[in-house]
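One protein chain omitted, others in place.
Naming follows writing order (A, B and C), and every chain is counted from residue 1.
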Amino acid sequence: MAAITTTAGRRAIPWGWIFGLGIPALVLARIYYLVNVVEVRDYAFFIGAMVQSLQLGSLYALIALGYTMVYGIIRLINFAHGEVFMVGAFISYFLFSGAPFALPWALLWSAVLAWGVAFILNLWRGSMTHPTVIAGGLVAFAALTFLLSTFQVNWVAALLLSMLFTGVLGVVIDRVAYRPLRGAPRISLLITAIAVSFLLQNTGLIVFTRNQTPFRPETDWTAFLQFDVLGGTVYTSRLMFLIPILTAVLVTALTLFVTRTRLGKAMRASAQDAETAQMMGINVNRVIATTFLLGSMLAAAGGFLWGLNFGSLNQPAVMGILPGIKAFAAAVIGGIGSLPGAVIGGLLLGFLENFMTALFPRQGDFPGLTEFKDTFAFALLIVVLLVRPSGIVGEDLSEKV
Amino acid sequence: MSMLSVRNLNKSFGGLQATTNLSFDVEPGEIVSVIGPNGAGKTTLFNLITGVYTPDSGSIELEGRSLVGMRPNQVVDAGIARTFQNLRLFTNLSVLDNVLIPQHHQLKVPWWQAVLRTPSYRKAEAHMHDVAMEKLAFFGPRLMSFRLHQPVYVLSYANRRRTEMARAMATGAKMLLLDEPSAGMNPKETAEITQIIRRMRDEGGYTILLVEHKMNLVGEISDRVVVLDYGQKIAEGSYKDVVNDEKVLEAYLGKRADDDASEEVEL
Amino acid sequence: MSDSRTRLRNVMLTLGVGAIVAVLLALVEGNGGAKLNDTLALFAIWGIAALSLNLVNGTTGILSLGHHGFMLIGGYVTSLLIVPADVRERIASQARSDMTPFTLSLSVENAFNAVGLQALTTPETLWVRFLVALLVGGFVAMIFGLIVGIPSLRLKGDYLAIVTFGFGEIIRLSASTSLFSPFTNGALGFAGVPNDFGKSIWWTFAILGLTLFVMTKIKFSSFGRALQGIREDEIAAEAMGVNLARSKVLAFAISAFFAGIAGGLWVSYLSAARLDFFLFFLTFFFLVAISVGGTGSYTGVLMGVAVVVFVQQYGDPLEKTYGLPVWFGVIGSLILIAAAGGWLYRKTRRMRPVLHPLVVVLGLIGLGTLLFAIFGQNSPALDGTFQAFGMRRILLAVLLIVIMAFRPEGIMSRAEFSWAWALRERKDQPSDEERAQDAWLSNPDLNRGSATSSEDPLPASLTAEDAPNAVPFLERGTKPDPDEPRYGEGRDWQPEQDDEEEGR
Partner (left out) sequence: MAKKLFALLAAVLLGGTAFAQGPVTIGVNLELSGRFATIGNATLQGIEVAREQMSDALGQEVELSICDNQTTPEGSINCAARFVDEGVIGVLGPISSTMAIAAANPLEEAGVIMISTSSTNPATTQIGEHIFRMAYTDDFQGKVAARYAADDLEAERAVVFRQQDDDYSFGLAGFFAEEFESLGGETITLDFVSNTVDFSAQINDARGFDADVIYYSGFCAEGASLMPQLRQQGFNQQILGADASDDSQCPVGGGEAFDGYILTGFGGADVLSGDAAARAEDFAAFFDVVYPDAADFNGFTLAGADSYNVMVQAVNNAGSADPDAVLDALQNLEGYPGVSGDITYAGTDGTPADRTIAFFQYSVPGADGSEWTKSSLFGIGTGQ
């Protein structure tokens, strides 16, 4: 827990406004300088960079939401969330690409996911030996084996099914690895999260594939798109519309669920104080399972769109690490524990990465900031954690003596 | 020159005014008790003195040196040690270690000499060991011999209280802040603690500032009493005249229904 | 036994064991294969790194995930200083390498020549240059350790862990950028680092012994106690005068120094310095070693490292390609064992119903797969082979999850191997004489009969309500003063309930 007691009232300087207005002004000035004075770039290029940042930012936001929700409820930095994002992407690949799992792996996956479905039903039916729970489990097992081993679907169904499967997988991870540690100190919980992330990485290498896979579902959303604006041409694709819109839909759905439904209210209550919520009759285990379910579903959506955006998926052991940690940085920058914070943080990080490399291009012997592209996220994460651990939107979670 | 002088101390958390221009002094060798109903700001006062919180305004001076803005370990260097209301001992370490750690800040030997166990380090270690034994001996044979090396979580509640007191003394501080030392103790143990506190003052030469709820202990041992209510000092003086003070009764027992203040109330 | 005599005895015993280990190593190096030699060297190198990480994780209670970053710095500085001249020409001649003539001239050999120690630049005295390069690598890593230590003053718990992870990744990612590539030869790194130090058991075990010496001396010194105080309760430690800033930064710096040394040896072991030798999996392996072995004890950490190195080096049968029937048989029997374990667990805990549906379902699946594997050998579904690439890391990950769930404090938890423990000198177990005296102290009335040698009974006046100025009752220290008034002669008082021993 961040242990800085930020005493209110001392902040005379409105940092919010200074950064809020100052940075955009600096960026515009630099763009004007690059376009008119040095003539290295044209306005269209920056609009293109803006579009790319929006796409990348939405992807980071989708993953960051998972981090924020899990941290809000059980104060755990879910290191394995990056790998859940990877699993979601690969399951959707196997579903739409017509390269179904071999029978043994389909059996393995469906056994795990069926047990997860049974566990979810158990949360609502009370005990694992309840007839509907067992029936649900077996039906899920049969359906999943069939689906994973023979089926080929179009990309929309693949996206939805992969979200469902990965959601259930998230619940299974919580049930197996994190539940025995409910009362444990948070450091051992973090170490288990690291272990789970390594486990998923290497299982991915065995179950999915060992080298980079092309990710090209039959969809015309990835068709190229060029339009001329302000004297230059912007090269992008139709994804420019699909990714932000789909992200907006998912985020509003999540916000509606959290604010409007009873379970959502229970989630917010448990985020405030899990013990008291339990005393108020809230089944905290059900709430935590729902949090993992929703967080993992969003991560799976993020994985699918990530594949669409870049056209290929990295090998499982590597794909989830960098996006996972950058999304966590986005969650912290936005304010860990608050949903809007995660979205803001994600978009901010997307803009930072794309615009820093666009604003400081290669000129003469100045090599440009391309090499430092990945280190921005870490640098920003450390600065935010030191200066303002509660993030842009988040509230102060300091610890009382 | 008073040992501790607090001059119009103010501290507020957001809206809540925890301490409002509180001033009092503690003379060397004196035992002063701070009493008041729950939430009167007693523990906040301790946290302000020991540097855990920084006051909004006002001054705290130990023998003339201002403590405001010091980190807790600097306050201990200055000469004030404290015990905690809810026993914050190093539970997994042995009793001996618990009493050796407070002396670490006085160790002048650099770390690499400690690694090489140079004679100067061995001498300092032996000295620390003797000081620890002397402080523990203060509580008689209970904490000595075999119990020295047992982890603290094995000890009984009373022994843990005694270890915490010994730990506070071992810091080499001149002044002790005891936060409800007799909390959770039966009458016999309370009496024993009363003796010990008096001996600490007489033989150990400590100046003691005490927060306590048990009036018989406060009455028996304290030279002066300061009464706090809602962060303000409402009375100060010897135990006898403070007990009958009108405002103190009001603070503890609340206003009488028919406000007939003339009657003398035997506490 | 007087204190100095026990210390002498302990030193002699330790030297004896050291000699035995040296003899064993001599035997092994003689005819052990290259693989066994490599495994022992790897055990020593990773032991150094794990011990230094445990100084921060175990002793000070701060989870640091940036250890691979310090090893990278140590490794690269050591290799920059020690790489032989012909490799430097090859790098210089390489098309477009970013290394400038200045950075290429940074070597201990040139430094010795400049300083006039020509005698030490001969091939025979390579070990002197390697030692100097190792120490310089350690110091540079130590400086980075100080930098990473500073955020640890403001942050705690999982936030601090993430910041250290961030530092580790920044170091790794920026090492190949144009800012640092003049020093690190970009992502290519250095080949041809002399590996007769990293691979030689003598060097690695000597440095492991040195690390163990320093770490134990720190842990059992006043500085080590202060660090453990910080682990137990940071607020209480600061309230007792421990300077948090100085102690934490000290722990980080020493840990980073030895991480740099381990990095230098690791580079020499692999005879090349490349960025993908210092990925996060190194820190993960050390984390497994520490958590499995026991965070509070160095003996435990070394046991953990032994487990990790064994799995890493001799785990390759796990990753061979086997026929599908073999795989099915293994998975089937594993599920069966899990089911049997579940059944046994429920039986011993007398949970109702013993045959929980999950146990039954698992048993059926396991049996089914096993039978299918045995009898369905030649059916089309089972031909073809399969290789479980990365199975060793899965095994380590599962091991860590299980350990964290069932025994978070590790095998040895805080129990440290010491000669006193080995020779049964348990100081914290009371002898029966002391036990009697303690019982008497708490309940003089009850034990009046049994307390045979009660020369130090409880004071009579302790609980007399009507004694305003009670006589100073407790005697000083354990030796009773003859002229102190004897207490406990015949006054009557209620026996009080001071329940002495309530265990945790």
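The rule is simple: a residue touches a chain if its C-beta (ideal position, glycine included) is under 8 Å from a C-beta of that chain, and two chains touch if they have at least 3 such contacts.
Everything numeric here is computed off the predicted structure, so don't read it as measured data.
Considering the intact complex, the chain excluded from display touches A, C.
Listed residues C:A272, C:A373 or C:M412: the one in touch with the omitted chain is C:A272. Contact with the omitted chain, checked across A:R216, A:R268 or A:R286, is made by A:R216.
Contact with the omitted chain, checked across C:Q118, C:Q387, C:S418 or C:S431, is made by C:Q387.
Where chain A meets the omitted chain, the residues involved are 40-41, 45, 49, 52, 56, 210-214, 216, 224, 226, 233, 235-237, 310-315, 318-319, 354, 357-358, 361-362, 368, 370-371, 373.
On the side of chain C, touch with the chain left out of the figure occurs at residues 30-31, 33-35, 38, 90, 94-97, 176, 186-188, 191-192, 195-196, 270-272, 274-277, 316, 387, 389.
The definition used in the following text is that only the chains that are shown with their structure count from here on.
Relative to chain B, the most remote chain by averaged C-alpha coordinates is A.
Per-chain CA centroids place chain A at a distance of 33 Å from chain C. Work out the mean CA point of chain A and of chain B, and you get 50 Å between them.
For chain B, the set of residues touching two or more other chains reads 52. Of all residues in chain C, those that touch two or more other chains are 235. In the complex of the two chains, the chain C residues touching chain A come out as 61, 63, 65, 151, 154-159, 161-163, 165-167, 169-170, 173-174, 176-179, 235, 280-281, 284, 287-288, 291, 324, 327-328, 331, 353, 356-358, 365, 381, 388-391, 393-394, 396-398, 400-401, 404-406, 408. Residues 214, 217-218, 221-223, 225-226, 228-229, 232-233, 235-244, 250, 296, 414, 427-431, 434, 437-438, 441, 456, 462-463, 465, 468, 470, 472-478, 496-504 of chain C touch chain B in their complex. Residues 1-4, 75-77, 103-104, 108, 111, 115, 128-129, 134, 176-177, 180-181, 184, 186-188, 190-192, 194-196, 198-199, 201-203, 205-206, 210, 317, 321, 325, 328-329, 332, 367, 371-372, 374-375, 378-379, 381-382, 385-386, 389, 399, 401 of chain A are the ones that touch chain C when the two sit in their complex.
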